[in-house]
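One structure is given below, encoded as structure tokens.
One protein chain is absent from this view; the other protein chains keep their places.
Which chain is which? They are A and B, in the order written, and residues in each are numbered from 1.
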Amino acid sequence: MLAGDAEILTRCELPIEVEDDVVVVRRKVKLLAQQRGFDAFATAGVTTATSELTRNVWMHARRGTALIEEILDDGRIGLRVELRDSGPGIPDVPRVLAGGYSTARSLGLGLSGSRRLVDELEIETEVGRGTTVRMVKWTKF
Amino acid sequence: MTRPDPLARLNLDDHELVSRRSFFAIGTDDLERLAALRPFAEQHTDAIIDAFYEMLLAHPETRKFFPDETSVRRVKRVQRDYFLGLFGGVCDRAYAENRARVGATHEHIAMAPKWYLGAYRRYLELLHERLYAHFADPAEANLAYQSAQKLVFFDMSIAIDTYISANIDAIRRHQAAIRELSTPVIRVHDRVLLLPLVGTVDSGRAHQIMETVLTRVTDEQAKVIILDIAGVPVVDTKVAQHLLQTTAAVKLVGARTILTGISAQVARTIVQLGVDISAMDTVSRLQDGIELALAHVGKAITAKGA
Partner (left out) sequence: MSVAKGSIPILRVGPNLLVTVHIDLHDVVAEAFQEDVLTELEKRRAPGLVIDISGLDIVDTYVARILSETGRMARLMGTETVVVGMRPDVAATLIRMGYAMEGVNTALNVDDGIETLAGIAAGKKTA
């Protein structure tokens, strides 16, 4: 579990049930990031990563949950976002994460691209059972 | 200048307020008890504030915060409001905001927490004396004192939060200043910028360089930015990748990058490493880069009398 020892300061759970929820979830993340003092670039990074992953849930599972937490660990404050679904799962994670430059319409780019926007990202997935993606972005100060 | 919301800066929303009141065990009975003591408070406020300030003025280090009679009178007025606020019967958002502003005042006078913590202690001592003198029944005096003490501790928590958040703000400002100084973007001409890079470029610095470049290019609507790398000691594959990324980002916002200051050594290294930087405009001499940039905005340098 990403930053499992961290203290949870705030917690917010949002459903992913309609396409508009992608925007709702990312707006919440953007708001929290700005409040916590992330600069424009860091905010855009964590918000866009959230948008990518939430859209993945919508596109591939049509239903899921977003869990957004502000966490504190070792004096640093971070934003932890978890996207969870009971969808088809991801068959070949290493290949998907290898991503790279691509303009192809694929699950891979969203995931590999998002990893570069945040500090930590982990994926739990099982074909036929579902996927949970967790990421953390820490404040610089 | 509009006063910023002191509570927002502290992330003190309604949820947090409720949680904090609960943790400090502040209940409606406490607030009602204190509200009932308002007449008592008004009766004793002048004496308490005076005694409180005697202590501050007696101590050499705190005395210097009050250079003249005017400043003493002004702050006494603020303290009077603070003291009476304890007996307002509320501990709501407005109350917390008011306390946060007092915290802000302290930070403006650069008062370290030890001073106002010591001061709160004196307040409580004075209050204790007078409450026990006021109530015939010591049990009642104790209840009143406990209620006041809870509220004072609540106030201290807000003052300390304010103090800490001000320090964090100062550190952020310093960090921004350092970033600015290490990435000096110069305006060479209308819509032409120049960034001389000096020193090693690691991924952290490259990250920040891209952000500064993009921000300045869009702020000034610069069509061209010249990146001069003559002052970068090592240009390896990683650095080349960083430069390529910055160039790609500048292209996305609609501008163009020209790389200058490429020495023979660097040219050799880049080709031998197999890095393809053909996507970038590159020249060896800065002046050639400047001429190229000017041409891009429809200008040229001509000889005098030509």
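Here, contacts are C-beta pairs under 8 Å (C-beta built on N, C-alpha and C of every residue); 3 or more make two chains touch, one makes a residue touch a chain.
A quick note: this is a predicted structure, and the numbers were derived from the prediction, not measured.
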item	value
Touching residue (missing chain; options B:193, B:214 or B:258)	B:214
Which of A:7, A:20, A:92 or A:126 contacts the chain that the document leaves out	A:20
Hidden partner chain, residues of chain A it touches	19-20, 22-23, 26, 30, 40-41, 43-45, 47-48, 51-52, 55, 99-103, 105, 109-110, 112-114, 116-117
Sites on chain B contacted by the missing partner chain, in the whole complex	210-211, 214-215, 217-218, 221, 223, 245, 248-255
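Please note the rule applied: only the chains that are shown with their structure count from here on.
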item	value
Centroid spacing, where centroids are CA-atom means, of chain A and chain B in whole angstrom	28
Residues of chain A touching chain B in the complex	35, 37, 41, 140-141
Residue ranges of chain B in contact with chain A within the complex	8, 11, 168, 171-172, 175, 211
